[in-house]
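What you see is the complex with one protein chain gone and the rest in place.
The first chain written gets the first letter, and so on, giving A, B and C; residue counts start at 1 in each chain.
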């Protein structure tokens, strides 16, 4: 940012002090719109754009690109947005591995990154950055919620399972962090595995009284259907990703009664959420998912900061973001020391509502939870 | 570790194997008769699953869906054969690889266009839902037992078809010598379309049957395709018997490996490391099996090379 | 008598129930042309495969210059001095005549694992190759891709490649197959001359050529040698007459 521009912006800030600032903000959204996993990116985009549309702020310009869920494409898109589109803010990445490829380089170049989903531990701890804000959670949070609640739900001997990749290992670590019962079986499955007969047999033989799984996307669908058919019948708990709006329809009644840790639910009782669920359903003809809610909150956070500070003044803009002065669909929302949310975590249950399946909150797992890595963050 | 758990895992491996056989049988038949390598075979598996899910959702009947999956996959196979594949028989494998790779893109993105990006719902028919108790007290899902039965019945049917029918005679003749069957007055291009559609129908059947257990989504055929390749490399290309033996070998190796390796590592490593390293090695196990068989028999177990 | 250049002792090979080679022994001595004849399906191609090393016998030995080479593969036997031609022409169709023959020279001398120097700039390779091409009468075709040659020309190219190997023994599988009468005559002259370079084991259906060229003839029927001797001995052999010549003699 050159000096003249900064001066102009400062002058403008003086003139219009207090009122909305006319410095335009350009946002680059990199998300998954084609190939496997596109449903998550589509929800992120639709939630974000719903808020943009409702705000109708002419100073906000959004560039959207498809990363095809490939890290190398994501990196190249980030380069393009920074070099050619000259965006101020990046957002939208769904997957942790793509975030790890893009975020450090983007923040190193002075850009803001607002995470609508992925929030790997490396970026919450040692790798934290003042320009990186996670609006969603820290990756471990929803697993922690499941772990903290499992004993309440009567699971004292848990069988726990996740795919054999970094997010899977983080997940089981997160579950165990606040779980008070005994872990009687711990299994890592192949990423992309579709048949879980072998694991289900192990569950049956393990003597567990409950099962925690983290199996995102199609893996979760496969497991839940096979698990329901196996007749094992032990209570099942997981993070919201595995039992969210976008995938429970494909599980059908097999998913009924499954518990899942979340920080948002369509039935969460606050005015912002009621408006969001209603307008989203009206606009797109489907219920929103957690990804849509994160996208919606991210856009509103950004808009709130734009109202307070000029993006040309990075320090002021950063401070405005940190205030988080917007009506979150989660009710209360604040950023902790490492720019990750401090928020209430709930446990939801999959229920049938007329023709469709959805989630309903059954209890609060943790209140004002930050994350386990804040202590390592020095900024 | 109890013997019952081991038996249950062996059944799981067998069930996985017979479903792989349905995929591998079509691939190996098409290669044996037409000399064609078809990367898009996994797309036909996907077509079967989507057709079954779509029709089952519309009519409420899994069985109608299953019939639709056979019809849709066979039709898709026949159309692809008539428009694209038959231009490739005279080409080298390279052109076949590229053209069928292009077909994967068309099928996958086309399906996404029609059905959207969200996975579809397909459930086990109510009559087959839930577990039954086997002799010895093993609780085992009925649907999986039925899959084993269907897979073995299809295998038997294929052996009969190839061994004892006129079509089978022609297929065997086509494998041995293409010019000869043309000389016998067999309409070779019709034979090729039939064989291709038959292979496609088998893949579609597998997709529909497995789709009820899994997630019906775009791209579901690709991992299965690669496993089917491993199966026919192990069994020997062109051999139905090889495909059956290879498929069951791969199914058992994969299932038992996933179960036994982490346990084996657990005897000398801390549990979390053991499960993670064990799982890593288990995911490579079938490829190691393939390499080992290649070293001993480069043409596969029942190959003619 | 000197050590035979090539010697086969009691070779056996069976494919399933079929005994394709059933106790064959024969020798090839310096300076001679030894013809191997027999009806179709007698096992001539199998025997050549065993001698060249593309098949391994169930029992028996192949010896070259007194050395047992039974355990060696095709390439090793070629480097030990065995040159063969194929029944169906096997030349690299996209390479030119010159490139094909240079390849043969490379094979005999080694040096195929040089990566950066242009093969056709190596004069020691091209000069040898050119000499052999000229010798078989393909001089005008040097720069033509082998795939574009006429059938007879391709047979000559095969011969040029065998010559370029500077072998100690030739094994030629029907070098005259598919040639017109003129071509066959020229080839006969060429082969007659070749025997001074290295002895030839000749498999051939053209009986005129065989009777003109051969010093000795062995008759293979159903995997066994039923007779072996000079041209006159074979002509006079009743068993050969009934088993073979009577029905197979071609115009």
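Simple rule for what comes next: a contact is a pair of C-beta atoms (placed from the backbone, for glycine too) under 8 Å apart; a residue touches a chain by one contact, two chains touch by 3 or more.
Convention: contacts and distances are computed from a predicted model.
Undergrad: Which protein name, taken from UniProt, belongs to the chain you can't see among "NADH-quinone oxidoreductase subunit L", "Heme exporter protein C", "Amino acid/amide ABC transporter membrane protein 2 (HAAT family)" or "Cytochrome C"?
TA: Cross-referencing UniProt, the chain left out corresponds to "Amino acid/amide ABC transporter membrane protein 2 (HAAT family)".
Undergrad: Which chains here would be touched by the one that got left out?
TA: Contacts of the unshown chain, counting the full complex: A, B, C.
Undergrad: Which of B:67, B:97 or B:145 sits in contact with the chain that's absent?
TA: Reading the full complex, the residue touching the unseen chain is B:97.
Undergrad: Looking at A:26, A:70 or A:157, which residue reaches the missing chain?
TA: For the chain that is not drawn, the touching residue is A:70.
Undergrad: Give me the chain C residues in contact with the hidden chain, please.
TA: Here the touching residues of chain C are 52, 54, 73-76, 78-79, 83-84, 86, 90-95, 99-100, 102-104, 106-108, 111-120, 122, 125, 161, 165.
Undergrad: To test your reading of the contact rule: which positions on chain A touch the chain that is missing from view?
TA: Looking at chain A, the ones touching the missing chain are residues 33-35, 66, 70-72, 75-76, 79-80, 83-84, 96-97, 100-101, 104-105, 108, 120, 164-167, 169, 188, 190-191.
Undergrad: Going by the touch rule given at the top, which residues of chain B touch the chain that is not shown?
TA: So the residues of chain B touching the missing chain come out as 31, 35, 37, 84, 87-88, 91-95, 97-99, 101-110, 112-113, 222, 226, 229-230, 232-233, 237, 273, 276-277, 279-280, 283-284, 287-288, 290-291, 294-295, 298-300, 305.
As a working rule, only the chains that are shown with their structure count from here on.
Undergrad: Are the chains arranged, by touching, as a line, ring, star, complete graph, or other?
TA: Graph shape, chains as nodes and touching pairs as edges: none of the named types, so other.
Undergrad: Taking every chain's C-alpha mean, which one sits closest to the mean of all protein C-alpha atoms?
TA: Minimum centroid-to-centroid distance belongs to B.
Undergrad: For the chain pair with the highest number of C-beta contact pairs, give its two chain identifiers.
TA: Among the chain pairs, A-B has the highest number of C-beta contacts.
Undergrad: In whole angstrom, how far does the Cα centroid of chain B sit from the Cα centroid of chain C?
TA: The computed centroid separation for chain B versus chain C comes out at 48 Å.
Undergrad: With chain centres taken as the means of their Cα atoms, state the distance from chain A to chain B in Å.
TA: That pair's centroid distance is 36 Å.
Undergrad: Using mean CA coordinates as chain centres, what's the gap between chain A and chain C in Å?
TA: 75
Undergrad: Which residues of chain A are in contact with two or more other chains?
TA: Not one residue of chain A touches more than one other chain, so the list is empty.
Undergrad: Residue numbers in chain B touching 2 or more other chains?
TA: Nothing qualifies.
Undergrad: Mind listing the chain A positions that touch chain B in their complex?
TA: 34-36, 38-39, 42, 164, 169, 172, 186-190, 192, 194-195, 197-199, 201-202, 204-205, 217-222, 225-226, 229-231, 246-247, 249-254
Undergrad: Under the stated contact criterion, what part of chain B meets chain A in this complex?
TA: 2, 4-5, 8-9, 12-13, 15-16, 109, 112, 116-121, 123-124, 129-131, 139, 141, 143-144, 210, 212-220, 223, 255, 258-259, 262, 271-272, 275-276, 278-280, 282-283
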